[in-house]
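Data first, discussion second: the structure below is written as structure tokens.
Complex shown without one protein chain; remaining protein chains in place.
For clarity, chains are labelled A, B and C in written order, and residue numbers in each chain start from 1.
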Amino acid sequence: MAGGYSEARQNKPALVSLHTSAGTGNAMGTIVTAFLTKIPLVIVAGQQTREMLIGEPMLANREAATLPRPYIKCPPMGPVYISVPLDDWDVPYTRPVIPRSVSTRFGPDPERLKQFAERIHKAQRPALVLGAEVDKALAWDTAVAVAELLACPVFQAPMCERAVFPETHEQHHGPLPTARGPLAQYLDGFDLVIVIGAEVFRYYPWVAGPVLVDGTELLHITNDPNDAAKALICDSLLSDAGLALNGLHSLLKSLGTSKQLTKHYSHHENVLSKSKQNTSSGSLMTPLEAFSAVAEIRPSDTLLVHETPSSTADLVQAWPSTEPETCFTFASGGLGWNMPAAVGVAVAQKTISSGRLTVLVVGDGSFQYSLQCLYTAVQNQLRLIVLVPVNEEYAVLKEFAVLEETPRVPHLDIPGLDISASARSWGCSTFKALNRDELQRHFRTALTTQGPVVIEFPVDRTLRPLVAQTLSRG
Amino acid sequence: MAGGYSEARQNKPALVSLHTSAGTGNAMGTIVTAFLTKIPLVIVAGQQTREMLIGEPMLANREAATLPRPYIKCPPMGPVYISVPLDDWDVPYTRPVIPRSVSTRFGPDPERLKQFAERIHKAQRPALVLGAEVDKALAWDTAVAVAELLACPVFQAPMCERAVFPETHEQHHGPLPTARGPLAQYLDGFDLVIVIGAEVFRYYPWVAGPVLVDGTELLHITNDPNDAAKALICDSLLSDAGLALNGLHSLLKSLGTSKQLTKHYSHHENVLSKSKQNTSSGSLMTPLEAFSAVAEIRPSDTLLVHETPSSTADLVQAWPSTEPETCFTFASGGLGWNMPAAVGVAVAQKTISSGRLTVLVVGDGSFQYSLQCLYTAVQNQLRLIVLVPVNEEYAVLKEFAVLEETPRVPHLDIPGLDISASARSWGCSTFKALNRDELQRHFRTALTTQGPVVIEFPVDRTLRPLVAQTLSRG
Amino acid sequence: MAGGYSEARQNKPALVSLHTSAGTGNAMGTIVTAFLTKIPLVIVAGQQTREMLIGEPMLANREAATLPRPYIKCPPMGPVYISVPLDDWDVPYTRPVIPRSVSTRFGPDPERLKQFAERIHKAQRPALVLGAEVDKALAWDTAVAVAELLACPVFQAPMCERAVFPETHEQHHGPLPTARGPLAQYLDGFDLVIVIGAEVFRYYPWVAGPVLVDGTELLHITNDPNDAAKALICDSLLSDAGLALNGLHSLLKSLGTSKQLTKHYSHHENVLSKSKQNTSSGSLMTPLEAFSAVAEIRPSDTLLVHETPSSTADLVQAWPSTEPETCFTFASGGLGWNMPAAVGVAVAQKTISSGRLTVLVVGDGSFQYSLQCLYTAVQNQLRLIVLVPVNEEYAVLKEFAVLEETPRVPHLDIPGLDISASARSWGCSTFKALNRDELQRHFRTALTTQGPVVIEFPVDRTLRPLVAQTLSRG
Partner (left out) sequence: MAGGYSEARQNKPALVSLHTSAGTGNAMGTIVTAFLTKIPLVIVAGQQTREMLIGEPMLANREAATLPRPYIKCPPMGPVYISVPLDDWDVPYTRPVIPRSVSTRFGPDPERLKQFAERIHKAQRPALVLGAEVDKALAWDTAVAVAELLACPVFQAPMCERAVFPETHEQHHGPLPTARGPLAQYLDGFDLVIVIGAEVFRYYPWVAGPVLVDGTELLHITNDPNDAAKALICDSLLSDAGLALNGLHSLLKSLGTSKQLTKHYSHHENVLSKSKQNTSSGSLMTPLEAFSAVAEIRPSDTLLVHETPSSTADLVQAWPSTEPETCFTFASGGLGWNMPAAVGVAVAQKTISSGRLTVLVVGDGSFQYSLQCLYTAVQNQLRLIVLVPVNEEYAVLKEFAVLEETPRVPHLDIPGLDISASARSWGCSTFKALNRDELQRHFRTALTTQGPVVIEFPVDRTLRPLVAQTLSRG
């Protein structure tokens, strides 16, 4: 929840209070995600009194700062963890408290940025790949300006936790594939790829292949020294994404860069249109149909949070983001994050009285991880609609099993989960929709309902390929 | 679940399979408890392929073995953690597999044990304090033999995770207080306290005071070098509890030890009888009444698992354990452990076709942590009855607030939780009992019901002192 | 040695090859210093074969990457540690090796820099404090330009490991005190202190007091996010020192900043002149006299490395640095670093055929830590002169004992060390000088000697205050 709250407040730090070892243990899954999503949480954990610690009493933090270590305080932002002995709260602080500020962004090395601009200026077939740092830096406008100067396709970085570019813009070409070989193939034909504000690259399953095919070069701009260090192939430059885009725009203009939107990336052009033909063969809605039904009638300033692993691509297609800072998910893949995160986003709206709606799209499997957070949503009467496509299976792992060629993996079906009954046990309003009309009707009702509402709807169970395929060239 | 399963199988190692960082993070809370409860889990965690690791892909374990470190592999037993790169599963193992065995227990240093026996022989007013290692070593009989030779009171170590002595035996005097000052007061009057198979001591809240009052000496026998090292005041001896008790029994007999059961501990004698008078003033059952109602009619070989922090004392009183290895809880206090642990205990009964019933007593707050595990109980049609005393509050923290003199702590009430609706959402049978008769009736029905059953019953909300008080001397 | 080599090559990474656990253990002291001095070493450590590792054979790295952890890879630069199983060297690498580059510097957030410039412009009595990052960024010229615009005193950051400003410049005012209270007093009277390229502040002994006195504000520019985070009082900005100084210069010029060199810091003005009166009362040279004797006749492009804790102030005074990248010591205080570092500096000169002389000034105590490195200097016939002031005591700890008011600390005298005999045992030429003339004569001889030369000279044993005192105001 704190993570969602911070995200919805432009990554202001949020304070988290945990029990000692037990609480820290229970929270570690979300600390992992907060770390990878780079959310500045200040986590205060209880600790027994200093006098007791020598004897390692019950509920003491053992090696207080070791447990969360690998997932604490990445540069430039992330969770920090403070273990506070109980009796420290009683010690008076006698000095004046002088607030201090630390700059949280930095700019590019100007000489290196100039080299980058010159290489971009000379490129014949460039492509832009944008990542979450662009959204966090409030830099959509600058990204559009640079993209239009280059007249090139704009891809979203793979497994990206934010929308990063107007998804209805004609240069927007959707997300890159999530595995090494296919991603390299996908970028074949571009001579220069410029990755801004993302890792190079965030892969999910292993599919062999080179990082890039011959003939493709890569420039990389990030504000994370660790991401710069670990990138496999590229020249990297450290900078805030917004400051770098700004600088690039000036430099490219002064170099006279002005490209024409060409057809050299024709092998990508039909991706969206083709997949749009995805419709259900049976009586159940496809995820795409269901998401489209809601997207059509959502308020335009709705905040979207999502965790629906097997139908994320459908959601992104059905629900294009057109405003910055309106679409959130996790960078970690650690299921169970987004449902409480959505509660946190809705708490933030209530706190600042924005009046905006938060919509969570969460699969029936993902729904199970942290469903207790609905109680908080009910107790605080939050403006939150939870959409649950129900397929009664762990579909993304079935897709994984197809990729790995390991048939008959057991225990991937999850029948008999009564989503609505669960939600009602914490006092939540619920609806069940069997078709498009019912779904739109319930959503409209939910818009005028006090407190959170859960809408579940069964969906078609057709599996998709885990890694998007490159279409054949025309 | 794996922890409960291992506990119910005499601590045979159980195999746990986790997703990578995300799964390990989610599991850390239970790993903490498995560590402190010394349960031998072999935890296999996924990891990306070795080729991918260089680039820290999504869902990679970062510093694979660091995250769980402080809670891995304590001596003599505990969880171990193995991070396995995905492609390692494909490497053939060509050598013969030669199973090996490692002794999991060791005996005392005979010279030191002899010194201990001589000091015990000379003691005027000894007391025995027994801990969970006695139960794990299958040493109730030997403990009874030694206790009867000494004719002294037998206390359960504070916050003990097992029953360790026949609780209807006339020398059984219940658990020690859980805080330093009161515990020392409680043992005032004994000249020699012999702690076997426990920490010295496992404290929960901080209440100032000496570890022991002047005139009390302490001998300590444990199989955990860490517990021996961290004990605050005592002479320690490393040994399996059963082997040490056996050795002590022989030595004491050969020394001619034969004490009379005296009244020197009269200030403890009325503890149980007095608190038995606890009855409800209103129309709701007290926890003690409710637990007694069920205990009367339980099958004699029932396995009890419990997590009901504010009424544990009532449960222990109402439901005396009379057989070894029948009563389980956690050593950590990390709420959320015992509900899945009970499922694991019930799985173990099914696996070995014991036909024995597992009963879980879990507070309505504790119920919320890991309630998803009921789905597993339903899918496997386990013989499990879950008893939920409902007080709609976080009572143990209210008691803590009284101790700390911090009134008006917010957010300690938890109204509106529909325990039965939650349980039903995973397919569980449920009952609600408002009085003793209904509770017994539902329990009897549950005994003949296929699959798990949840019985909730509202209880009286009177708070108790967090730390048991020493009664005034007569 | 590798550290000195890297320092002398503008912090190019240097490759270090270590034995496994034993070698890493032996090297840890220098790894600590390399970390704190931010030297980019690539440390390759041996490791047993993968097949053997399961059994923890002799000379295996235990938890390979844990041992050096707290001192590895700070941002922006520092040592990295790679533990390589022996058989990995035999695995062919089949992909093309594509060199990549990562920018090692970044610029300031322009908005925040503008705010800084405005605050500096408005300051009545500013002071500049410069740290080692200024020297590493090759930014002396820019620092002088900014300093002259501000017409303010320039201090060296306390315990600074580089010379950072022309030390004969009239605005140069030497280093700040090394403890909290005295440092705050020293800066009393300035309304704005601008610290660039240093910690705020690197303290050595504890002397109580505020970080700053009321009326003094502090701006902080560093390229190290950790230093920015841990600073106690200030507003911080992340940037390369050179890029920030450059930007500040432009902004201040455009704001019309042009201050007059005033007398408001008159209480600092006589520091240098007064201490210059330091002369020996007896027949032995003072350290100041000895260092001055050599400084007078040194070649102008001499590279100075020093580790003479009790007479560093004298050395800095006697031997003002007038060129960038000519003066090196450690940031850690971990004795034993600088003697091998000087060997590394001299190796670098030989490698690039610079023809420049390296001079090491090292106390007779510090001389003992790593004296074996002289063998390398001899075997490689390096152009290195080692000056050893001999006081036969651990003088800096005696000064510490005076500060802590703990008289009669034992074992601080170290008589009977034959520095020359030690040096000769590795084949080094040696001289002993009893007075100024002999010292200059031997130094001149050493200048024309093939291979390294050690010159020892006894010095006066008068102790100095550990922390420099603020002079009374005129």
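Rule of thumb we're sticking to: contacts are C-beta pairs under 8 Å (C-beta built on N, C-alpha and C of every residue); 3 or more make two chains touch, one makes a residue touch a chain.
Nothing here was measured: the structure is a model prediction, and the numbers come from that model.
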Contact partner of the left-out chain, one of C:332, C:358, C:391 or C:429: C:332
Which residue of B:109, B:413 or B:437 touches the chain not shown here: B:109
Residue touching the undisplayed chain, where the options are C:231, C:251 or C:446: C:231
Touch list for chain C against the chain that is not drawn: 21-33, 48-49, 51-52, 54-59, 62-63, 66-67, 69-71, 86-87, 159, 178, 180, 201-204, 206, 208, 226, 230-232, 331-336, 368-369, 371-372, 375, 378-379, 414, 416-422, 424-427
Missing-partner contacts on chain B, residue numbers: 75-76, 95, 98, 100-103, 105-110, 112, 210, 225, 228-229, 231, 233-240, 243
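The definition used in the following text is that only the chains that are shown with their structure count from here on.
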Intercentroid distance (Cα basis), chain C paired with chain A, Å: 44
Cα-centroid distance, chain B relative to chain C, in whole angstrom: 56
Overlap residues in chain C, where contacts from two or more other chains coincide: none
